[in-house]
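After this line comes subunit A, so read on.
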Amino acid sequence: MRLLVNRLVFSYAPARPILDHLSLHVEEGQTTFILGANGSGKSTLLHCIAGLLTPQGGAITLDGTVIHGMPPRIRAKHLGLVPQWHEPLFDFTVEQAVLMGRAPHLGLFSSPGKADRDAVRNAMQGVGVDHLRHRLYTRISGGERQLVLIARGLAQGAHWMLMDEPVAHLDPRHQHDVLTSVRTLATRGFSFVITSHLPNHALLYADRLAFLLNGKAALQGNPRSTLTEEALRAAYDMEFEIIENEEGARAVVPKDLRRG
Partner candidate 1 sequence: MRIRGRSTGWLLVLLPILAFLASMLIGRYGLRIGETFRALFQIGDVPDVVRALVLRVRLPRTLAAACVGANLAVVGAAFQGLFRNPLVEPRILGVSSGAAFGAALALLMTSHLIVVQASAFAFALLAIGLVLLIATRFGSSTLVLIIGGILVGALFNSLLGLIKYVADPLSTLPSITYWLLGGLSRSQWSSIGPLLVITVAGLTFFLLVRWRLNLLTLSDQEARALGIRVRLLRTAVVLAGAMMAGVSVALGGMIGWIGLVIPHAARALVGPDHALLIPASALLGAAALMFLDLIARAALASEIPLGILTGLIGVPIFLLLFLRLLRARGEAT
Partner candidate 2 sequence: MKFAGLAMVLLIAGGFGVTAESVIQLTDQMGNVVEIPQPVERFASVYGIGTYFAYALGVDDRLVKGWYIGVKSLGQASEAMYRLEPRLPDLLSSGDPNIEEMVATGATLIFVDGARHAGFAEQMSDLGVAVIQFMVESPDALLEAMQLAATAFGEGAIERAHVFAADFHRVLARISADIQEASPLEAPRVLFLGTDPLTVSSGDMYQSWMIEAAGGIHVSSELTGYWNEVNLEQILLWDPEIIVIPPYGPVQPASLLGNPDWQAISAIRNGRVHRMPRVIAPMDTPVPESLLGIVWLAELLHPEVVGFNLEEEMERFYAYYYSYELSATEMETLLSQ
């Protein structure tokens, strides 16, 4: 199965398209990072893929079916959206929060049944948050919340997770927890499209990445070959250096900060 973005055109204001005939393909079972400067259209692209925005041109297909042609409920059974961090208002338990992911499986007048609750338990176990299920969603850590949102996506039955800067507000420990969970789930067949501001994360966790530049997804490919100093310069208009240690671990560093 593939998620294909084919010559996508999207603009908020008529004269200036944010996404200008953008083409991208995302493979199943992989973690794909979308990198780009502020305003480059990362979130817009994600929302288009999620079906929340209707493009003015081009198409996004999932295994051949056009995403925007799908009824929202069907779409929700395939695609799970994990939005940027926000402050939750009501004290739902983790279990209740994940249960909301069952919405696409329930009619307007239905309430969740046993099958739904089982699916929720499975999803929570799959992500490793089952032990939190009676805790209040507002009282767990930011990292745990992200995992819960992933569990919700799993509860939807979705195999494609769209995550919008999922670790931006987390401390390094939780960043690592979330992204390693993502990688683990990817090995089980789930696919992740993650927008990020952190090229280093792409180096560490991505199977594939793409840079958004001038409304197009230039430079797609695996991190080793795609994440180069030239690519970074083009994307962020800044000089970076990629340093590597003996074991082959790599890191992106701004050039003018390098000492020594």
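Remarks
Following the convention adopted for this analysis, contacts are C-beta pairs under 8 Å (C-beta built on N, C-alpha and C of every residue); 3 or more make two chains touch, one makes a residue touch a chain; residues count from 1.
As a selection rule, all candidates are chains of the complex that A comes from, given by their letters.
Note that the coordinates shown come from a computational prediction; the quantities given were computed from them, not determined experimentally.
Here subunit A touches, in this complex, candidate 1 (chosen among 1 or 2). Every residue of subunit A that touches candidate 1 in the complex is listed here, in rising order: 47, 50-52, 71-77, 79-81, 83, 86, 89-93, 96, 100-101, 103-104, 106, 108-112, 136, 138-139, 156.
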